[in-house]
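Following this message is one structure expressed as structure tokens.
Just one protein chain is left out here, and the rest sit where they should.
When the chains are written out, they are named A and B in that same order, and each has its own residue count from 1.
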Amino acid sequence: MFPTMPAREARAQVTFRAMAAALSYPGRRQTLPVTGFEAFLAIAESLVDLESSYTTNSRDLDAQVGPLGGRRLAIAEAHYQFYPTLAAHDLIELREAPVGTYLYPDHSATLIIGCRFELGLLLRLSGPGIQGATEIDVAGLPEDFWMLRASACAYPLGWDVFLVSGNALIGLPRTTRVEVA
Amino acid sequence: MNLSDLSTPTRDYSYAFLDAFAKRELRRRILKAIAIPGYQVPYASRELPIARGWGTGGLQVSLSLVGPQDTIKVIDQGDDQSVNAANLRRFIARMSGVATTFDTLAATVIQSRHRVPEEILSEGQILVLQVPDPEPLRRATPSMTIAREMHADADYAVMWLNLYEQIVRYGEFTGGASYPVLVHSRYVMSPSPIPRWDNPKLHQAAHLTLLSAGREKRLYAVPPYTDVRPLEFEDVFFKVESQYGRRDRMTGATHKFMDEIAHADGSSTFSLSDTGYQDKLVKRQSGEAVTVGATYYDDHGEFYHAGFLKS
Partner (left out) sequence: MYVAARGGEEAIQNAETLYRALNGPLSPALVEGIERALPYLVDRVMAEGSLYAPDLAALAIAQTGGDLYEAVLLLRAYRSTVPRLAYAEPLTDADLVVVRRISAAFKDIPGGQVLGPTLDYSHRILNTEALSRDVQPEPPAEAEEPAPRGYFSVADWHRLNGLLAPTAKGEEPVAPGELPDVTRDPIAFPAPRAHRLQSLARAETGGVLALGYASMRGFGLIHPTVNEVRLAYADVRLRHPITGVAFSLGRARISACEVVNNMADRLELGFAATLGWNEVKIIAGAMLDMEMDKADAHPAHTEEFVLYHTEAVESSGFCIHYKLPHYVTFNSGLDALRRVLLKRDTEQRKRVIDEPVVVEGEEALA
């Protein structure tokens, strides 16, 4: 009787809700319906199509995301950027990622980055979506990334970041202040 | 592999009416809106089988959010049963199969025109407000192009001047509903035509608010725990609508937003605008077991964030 939801669409809907919750409550872990490489693919499927652009440093992911129809653009232009692993040398190009303009701050990059939510760097977060402050542990990211992010995020300009570890997701919108503790 | 593996069964409509492209576009925009509180994100805005100006902006957002696990509540002027609310609820349910409710506490998604419920929304709940005109600067300039530049420059002098003129001419702020707010100390935003009574409910709220104007093709958001301050002066304060002396004719409740019911002899009586809340109070009074949530304003009219409303 009701229109049915195909499995693919169900996955996209659950993934999107996790992402919306992640940006709404930065620092809080949300759960994705799938894990690891599949998690990146699920996020890509919920964001990328003929009408958006992407880039990635993973050849495997590129092979899967390409057929979704998105325009593959350079880092300086792509709106959705996937980094299952982010190495120190990736940061050189990453600094070019778009931060939007004052007229259109939404014309900016969303970075989806793989890492591990385990003992590593202790980050202290504050800003919208957080009552007072909260802390997260992140490992597997170059430490300089946080400096780079801080310099890119001059509100209202900036990047919006999703950190993925297994099937766990943490959102860091540009409004989140991140201090390395 | 055979052909049936590659295709999906033929359906009259996609789940939640919108096709996958439309939903993805809305979802991309919603995420940006949450990341830039109060900033109006332009979007394509598909036509729906509901007339433009009748909540198609809110409806598109709701349709892009919902899944089978959701429970939706739809209100218009606070009322679940008004014909437009009933129509939108019927459409969402028919297209997605979600459960519907009149109870604010039971809803995961609440689509509303012109009201925020009286019971405090909690974390994880999403309030979707229908917006006729997203532009708080409209009175200063009818041009969307100029208004966008003013937002880019955070040039809101004209808004302050306007408030100052109101004080000089009338001794009071004369704004009714849609009272402008400053979000996260950056963007001036129209909270949609909610009464001033509801404005403070968006400040440091536990829930996410999404606002969407289908006709004007703009959507924006107030994330949870975000500063939302009405424009006011250090010595002249924003005031919510006075509910002083008003008593709900059905339950005797006070200090909630009331509809004024006019009588032929020139007198008025009052009725709770939030009918879902009213229904629960009626049930409680008749001895039924019902959970009534804590409200933003207590029975003495005190707002739950002490000190936020100045007097």
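In this section, a contact is a pair of C-beta atoms (placed from the backbone, for glycine too) under 8 Å apart; a residue touches a chain by one contact, two chains touch by 3 or more.
Since the structure is predicted, the reported quantities are computational estimates derived from the model, not experimental observations.
One of B:71, B:87 or B:122 touches the chain omitted from the figure, and that residue is B:87.
Only one of B:217, B:256 or B:280 touches the absent chain when the whole complex is considered: B:217.
Mapped onto chain B, the interface with the missing chain covers residues 13-14, 17-19, 21-22, 25, 42-49, 51-54, 56, 76-87, 90, 113-115, 132, 143-145, 148, 170-178, 193-197, 215, 217-218, 239, 241-242, 257, 259-263, 273.
Everything that follows uses one rule, which is that only the chains that are shown with their structure count from here on.
Chain A and chain B have centres, each the mean of its CA atoms, that are 28 Å apart.
Across the interface of their complex, chain B is touched by residues 1-6, 9-10, 12-14, 16-17, 19-21, 23-25, 46-52, 101-103, 105-106, 108, 110, 128-131, 155-156, 160, 173-175 of chain A. On the chain B side of its complex with chain A, the touching residues are 8-9, 11-17, 20-21, 23-25, 27-37, 39, 41, 64-68, 94-97, 123-124, 126, 148-149, 152-153, 184, 186-187, 204, 208, 223-227.
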